[in-house]
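Dropping the structure in here first, questions after.
The complex appears here without one of its protein chains, the remainder shown in place.
Labels run A, B and C following the written order; every chain starts at residue 1.
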Amino acid sequence: MIKKILIANRGEIALRIIKTCRVLNIKSVSIYSDEDVNSLHVKKSSESYYVGSAVPAQSYLNQKRIIELALSAGADAIHPGYGFLSENSDFAELCEKNNIVFIGPSSDSMKLCGDKMECKKIMKNAQVPTVPGSFDLVQNVETALDNANNIGYPVLLKSVFGGGGRGIRLVNNDNELRNAFELATKESMTAFGKSALLVEKFLPKIRHIEFQLARDKYGNTVHIFERECSIQRRHQKLIELSPSPVVDRKVRDEVGQLAINAINAVEYSNLGTVEFLRLDDGTFYFIEINARLQVEHPVTELVSGLDLVKLQIDIANGEKIPFNQSDLKLNGCAIECRINAENTFLDFAPSTGLVKDVSIPSGPGIRTDTYLYPKCTVSPFYDSLIAKLNSWGQNFEEARKRMSNALGDFYIQGIDTSISLYKTILNSPEFIHGDLSTDFLDRFDILDRLEKNIKNEIIEKQDAALAAATLHSLLYRTKININYKQDPNWNHQMYGL
Amino acid sequence: MIKKILIANRGEIALRIIKTCRVLNIKSVSIYSDEDVNSLHVKKSSESYYVGSAVPAQSYLNQKRIIELALSAGADAIHPGYGFLSENSDFAELCEKNNIVFIGPSSDSMKLCGDKMECKKIMKNAQVPTVPGSFDLVQNVETALDNANNIGYPVLLKSVFGGGGRGIRLVNNDNELRNAFELATKESMTAFGKSALLVEKFLPKIRHIEFQLARDKYGNTVHIFERECSIQRRHQKLIELSPSPVVDRKVRDEVGQLAINAINAVEYSNLGTVEFLRLDDGTFYFIEINARLQVEHPVTELVSGLDLVKLQIDIANGEKIPFNQSDLKLNGCAIECRINAENTFLDFAPSTGLVKDVSIPSGPGIRTDTYLYPKCTVSPFYDSLIAKLNSWGQNFEEARKRMSNALGDFYIQGIDTSISLYKTILNSPEFIHGDLSTDFLDRFDILDRLEKNIKNEIIEKQDAALAAATLHSLLYRTKININYKQDPNWNHQMYGL
Amino acid sequence: MESSNVWVMTEYKIKNIDKTGHAKIIKQISTMEYLVNINNNEKIVNILDVSEDYIEFKLDNVYHVARIIERSTSEIKILIDDVSIVLNTNYGLNEIVYKNSGGSITDSQINLISQIPGKVISVKINEKEEIKKGDIVCVLESMKMQVTVKSHKDGLVKKINAKTGSTVAKNDIIAEIE
Partner (left out) sequence: MESSNVWVMTEYKIKNIDKTGHAKIIKQISTMEYLVNINNNEKIVNILDVSEDYIEFKLDNVYHVARIIERSTSEIKILIDDVSIVLNTNYGLNEIVYKNSGGSITDSQINLISQIPGKVISVKINEKEEIKKGDIVCVLESMKMQVTVKSHKDGLVKKINAKTGSTVAKNDIIAEIE
């Protein structure tokens, strides 16, 4: 039985894990870099240790040092959170070697999930549909042409050395493919000294829908419903919800079963997520398995009632999943907005520094997971995710309205955030009608709408701003501040300038 | 359709109602006294109006002024919250006369609920069991003796002019009753010029269990499960939970039906609560109907998923309840702690003044309803309830652990609160085992335990306190404060005193 | 370095539990790190943040926050992790009498002081009357609640300042009892 968990992470997810540790009477050990001396996860854990300098390689990615700290603190398990070492199979292996329980899948299973090509082949055998395209690297232009004609144009020519949208070319016919192949090979050889290309079907207007899975060490597997994560920018999720507006019970059963097959095929253990693309015609294609707790796990917690971190720990302890698929009931609807420290109009550039003041929303159906507190600092060394605002409602519309209001109540002074952007998205008719896709922001010119909304807000607030400026001028010039309330002569003072 | 609601209340319940108004796109009008100029309900409502001086009679109880404000602001409805005018049938009538929707029962129905003797008679006819005793005032000692012998000793002799535990005498036999009757009559005649006495069965070790009811204008009635509110001090509820540990499905169905019969019998409309006493042998006795939204409504919201304020407004709008009894599913368990501004060891005396700092708990399963914010003031003119901390869990134990941790995260600087008391109660084995009763605090010497817990905490923290005092002395004496971090010579300065 | 031995070794009386403890700074390890001796155990303190009325630190890797509520030459009132502790620097000369903070409150042997602001609902004693400790002196109303104020001692009621219907502020003298 796990008694003490080292949390190899920081920020809101470290706090989230600490909360479940406290409920389970498990001691939590936190680690912190120079940047995080005054972070909330240090304050809320049972013990904390300095791990290294601000640069992640020296601290939250410093495998050797983290293992040493776990051993010296007597931690019997490590929770990696998300990001950092959470999908590093070497680290999972290092934990195993040191007899420390890694709260996640085995290193072998994680390795499989991380190898996209290998994983795609396994899915083919497990009859889980993947995006049409090559199952191996295409070594020459003839194979590429064969593949392309098999699946039909348009296709994407992808370099495996790319990532995040780089090194991807859209081609519409044989001629374009020939040209693109030559260019891509040359480019890759120059940059990396080797070339490795893939051909994949180009899919327009897609939705990102994923299933939350849990699998224990005895092979019992359940899915805990889907999450739709189509609202993205630069392939990064912004807003997630459960259920998806295009998944009904029948689809949930069918695609949920595919997800179960997928995770069984890699002999996965613990919690994981199977990601799919969904086309407008209702086709689902497997993309990948995320071998960790996801950022957006709270929406699943809100509609299932489960504590997913507890479930992770229970499975890591060798316990059986204490329910069957049929025991799980999807209750209401949940939405998450990832509050990022960024300036939407500066091309989403990070915004860091002192958070002068913060006021955190609460009330019916609202859950806020955040590491912010008044006078804390947002560091440029780490992820820009500063808070996760979640809402729950009996239905999508109630959840949406609650979220919209909670966004208005979330006050963060001193840094730029994505809150205004989310207000615009949440109140867009297309979002209200569930017309989601990964290109939602571009398709509906959301940034232009946001700009218009901001101008309208300014117009709406101009009278108040003028009143404030004028009255403040008066009070500022006369140097009468808050204390004037106590002064019975204030009336006269004001005019006797 | 209601478009604008004046909220004739303050504090957390005003904020709670505003939140639902915002979800429903209804404008909220708040009112404030001199004490509440800087209160959060003023800041969060659509409009706000000054209502009068700090004394409730001049402000939140000032019926005429409130009606005037509602009319001039164009509010088509008034929500009374709880306390203040919420159960004042004259005010409900005044609203009706002015064509303002009173969000609550009709004045006639409210009048019936308020008349305890009349209500008891109606319940007798509706076959809802009431506490054994006289149904009329006992005019002479012979009737009192008859009644007492009918129901069996021990009995309570109660003066209707008492209230809150005053004017109640416990008697064990005919002789004691004769003496008590004489004394009570004399006392009442001296104090009030008239005497009115009741005989009621004395019930030891009772639980307070109530049912949340909703009834629309067409007579459709549902109960939304029970709440157990047995943890009390001086007949005031401190902690409430749903479900009750002693109510199973069968009892819920049976007593829920009694509650439905009770509320049908007074032709109630809107949300109300039917309160029962439960004896150790499982007998339930009707006590009274609370003709308003209750303080503890969030626990019902958490286990039912309903927004009870929305349901109130829908019913007031003449809508039918959109679900049947069988649609309602009790989901998990919820607990509420009423955080009061009071000093437990000064006989629960109110503690008022500036709240220097506050940090509000959040996270999985936690909901906090409060009017506190950093640097706000708790006024001595109004109720000592400053926050309602609610937790939800899949079962009682998860809800309890989450609550226990959230209590630890609730930091309120500047005033005394009941948080420490609740930590002691929540972690008492008797609470964990559900051994609740209205005399819980006395029965288990909770205040003594709290004192011991505080001593243990001090012993546990003494090393840290000594370290803090010593290091602070060092830094304080040398006048080196937070800025020393930037000073590379600090090391030397420290020793060069 | 030894010129300021005030902080080198300090003995404290922990009022709330009527015990003594001592603390000594052995050495400064680095800018933010100290080796200390607390009640004969060596421990490491890492200071995370400090200001004139505030200190955040780790003691043997466990986080603590101490807010200095009041500080005089002989007494420090600290709120440590939300636990209130009063420490007296104990010079071994004058024993500080332990007073129970619960129950009734006195600022001297004579004056009965109100701990809360409120309206006087009723006065239960008369001047020149002999009363016992714990007898109800008056009833105050504050925050919709009735609060009884009880005598802190046996004695003769010399003067009653509280009048029915009037209001009292916190720390007002309700009565003088000799």
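Everything that follows uses one rule, which is that a residue touches a chain if its C-beta (ideal position, glycine included) is under 8 Å from a C-beta of that chain, and two chains touch if they have at least 3 such contacts.
Keep in mind that this is a model prediction, so the values were computed, not measured.
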In the full complex, displayed partners of the excluded chain: A, B
Residue numbers in subunit A that touch the chain omitted from display: 83, 341, 343, 345-352, 380-384, 408, 411, 413, 451, 454-455, 457-459, 461-477, 481-482, 484-485, 490-491, 494-495, 497
Subunit B residues touching the omitted chain (full complex): 37-38, 42-50, 73
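Note that only the chains that are shown with their structure count from here on.
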Between subunit B and subunit C, centroid-to-centroid distance (C-alpha), Å: 32
Per-residue overlap in subunit C, given as positions that touch at least 2 other chains: 49, 62
